[in-house]
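With one protein chain held back, the other chains of the complex are shown just where they sit.
Then we have chain A:
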């Protein structure tokens, strides 16, 4: 069998011999193509392209034909051309009775694809509403029976095992499917399709640990991919970095994956720059461009988004990603009806394209059509229960409907899925605040701050809560931390709440009779429009009081009530310019 020949070559998972890896990639790309597995072929050749070209002498030789192959050659050649023309039944008809591995795989695969195609066609015209979900791929059962017989007799090669796994997965036999895919990965580790299917079936880290995977360099790619899927971004980025170091720096696949990973942890700038790089290298790429457009959307980069949309539309306007980009474009221009229309089109092209459901939900929300939004989000959840954005969207919808208690459940679900995302925590906190459960709200805000607040609002909200509860000391501390945060990130973003923070601090210090600090804060207040008058008034008062109690004020010079660490951190209020502040804070 051809597979057994390949295995010893990749016994180790090190990347020292890139030439060998390139050889393996080229050969597996060829073999995948022979079997009609276009995507795996594409992946392998993309990766091979990233490595240095081989000299003629080292190019992999054409696979040796066996007696069986030779016998089936005619039927195979004919069937393959039918297969390429998507005439699956016809291909299967001419392949029946073929014994060679390659022909047998193509035979089974075309039967499977024919069943899938018919299923898709059936869905369009079913008899009644209840029959909508009943349409099944009729071929699956037969395929399963035949393949399991072969599987028992150990007659399946790596590709055959992969197909068997796919059939099992389609029949919702997840456990069996995982076993078979693992087996497939052992027999033919080079076949990316089997790994990818495995990625879709593994739902958490524990499951991943339980698997016994072959120890090859392919495993590294798999692990990096699954870490991204499981939102373990740090680990994923590490893996990808080590892959780049190993010599895959030119691979567009890896670059795009890294960009997606940065997108997932909302490191927008990095993600954007990587995507721009990717587009330079591979200008006609459509894959992952939806993620790119999301990033542009978040940054409100209208011209770039419009350019991207036009470009993609020229390349292929009937791609899911294209529709998604255009939808985002319209959404940014506040043409929400059109945006929803494009997302709908994306769903027509691929009903299992999860992102579009969620985005459509967002659009409906913008249009104030809450019921349609709920429907869209629910659909998204049906497709993928782990879609935190849909849960979050549902929560937002109910929040807009003024049902803070009701939406708690949805936010909690979202939080479960992304425990370290501050947005959910802030949303939870806001709900608790509305329900007047201030203790819980405080916990949420504090946690949101602790996991790294993206929108930098948690601290302000926490401070306001403390303010409400008359816990002025804690409130002041929160405001101080908030100001440090804002200045330490270096950007001069117009933050509305900064003025509020300074105003509160000024008044707080004023009450504590800490004139220096109070006047520093009051001066800061004067820099903002909405607090200017108050700041000036306070300054005048301070001046007055100082003059009156010149003698006594010297006694209370340091903020003794603050812990040492905090009072040293307290510098922002003493120093005058924000530039100094950023240098002090860690």
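The working rule: contacts are C-beta pairs under 8 Å (C-beta built on N, C-alpha and C of every residue); 3 or more make two chains touch, one makes a residue touch a chain; residues count from 1.
Basically, contacts and distances are computed from a predicted model.
Undergrad: Tell me the UniProt name of the left-out chain, picking from "Anaphase-promoting complex subunit 5", "Large ribosomal subunit protein uL14m", "Isocitrate dehydrogenase [NAD] subunit, mitochondrial" or "Glutaredoxin domain-containing protein".
TA: Record says "Anaphase-promoting complex subunit 5".
Undergrad: With respect to the chain omitted from the figure, which of A:166, A:374 or A:522 is a touching residue?
TA: Here the residue in touch with the unshown chain is A:374.
Undergrad: If I consider the whole complex, including the chain that's not displayed, which of A:308, A:394, A:448 or A:521 touches that chain?
TA: Spelled out, the listed residue whose C-beta touches the missing chain is A:394.
Undergrad: Touching the absent chain in the whole complex: find that residue among A:403, A:438, A:451 or A:545.
TA: A:403
Undergrad: Since one chain has been left out of the picture, which residues of chain A touch it in the full complex?
TA: Considering the whole complex, chain A reaches the absent chain at 125-134, 370-372, 374-375, 378, 382, 394, 401-406, 409-410, 435, 437.
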